[in-house]
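With one protein chain held back, the other chains of the complex are shown just where they sit.
Moving on, here comes chain A:
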Amino acid sequence: VKCQLYPPQRALQASAVLRRVSDEQKKEPLASSSQQQFDSHPTDHQPEKEPQGPRPSYTGQGGQESEDYESEEQLQHRILTAALEFVPEHGWTAEAIAEGAKALGLSVAAAGMFHSDGSELILHFVSQCNTKLSELLEQEQKLVQLGKAEKKPTDQFLRDAVEARLRMLIPYIEKWPQAVSILLLPHNIPSSLNLLTSMIDDIWQYAGDQSTDFNWYTRRAVLTGIYNTTELVMMQDSSPDFEETWRFLENRVADAMNMGNTANQVQSTGEAVVQGLMGAAVTVSN
């Protein structure tokens, strides 16, 4: 799921400031790009430096582009990823982003590209964690398909998936309450809700959910509840390796499974009662 980054409103100014104040050589400004409304100076001036992610292939565009051309969005991703290292110290703030930019060899003012409340940094982090979780689940599924691993029962699967996802918060757990409160700000709610729902949908997808009726909603609602409450517990947990949290998670998942069973029982009891009544009606009418 792509994290929605804010449009580069201050980009024109910021990009000019992105140039490093030093004796590095600057590449030619790029002639055309459909994604940007300004000249972008590639920041990756060292050819041996590995790109963080896949580069778009801008081949055949007049041959003016250098090989290290990256889009604005990729640059932002790189800065945010680098900034995560500084979150335990600075929190989810513009300071962390500035430090991240500095670590990449960019001007500190690059943080001006982003909102001052650190929203994009948090959304970027959440999006990254969700992607990691999807990859993890995909790999597990491949192992099961190849017969190299046992298929887990549903409750075990959900527990493991939620635990794996929440463990990604551990390095940042001190500052995570701050992040949650920022994600609940009105202007962030659409994005954070989107990320949450697609993560939950992913987990159910890999858990093998094939419901096409209202259960689709019930299951996702229940799992969202489990995830959110466990996250809250985790933020207040001081036990070694968060064992209280995992125990809480286990209990909640067990509750959810029981709820499912109870619902089935109620339904079959109801059906039996109806059948009994119909039988009685037929008897009486005869």
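Operating definition for what follows: contacts are C-beta pairs under 8 Å (C-beta built on N, C-alpha and C of every residue); 3 or more make two chains touch, one makes a residue touch a chain; residues count from 1.
Rule of thumb we're sticking to: contacts and distances are computed from a predicted model.
This figure omits one chain of the complex; the name its UniProt record holds, of "Multifunctional methyltransferase subunit TRM112-like protein", "COQ7 protein", "holo-[acyl-carrier-protein] synthase" or "Centromere protein W", is "COQ7 protein".
Contact with the chain that does not appear here is found for just one residue of A:G208, A:G225 or A:G279, A:G208. Contact with the undisplayed chain is limited, among A:Q145, A:N228, A:N251 or A:Q267, to A:Q145.
In the full complex, chain A contacts the hidden chain through residues 141, 144-145, 151, 201, 205-206, 208, 210, 212-214, 216-217.
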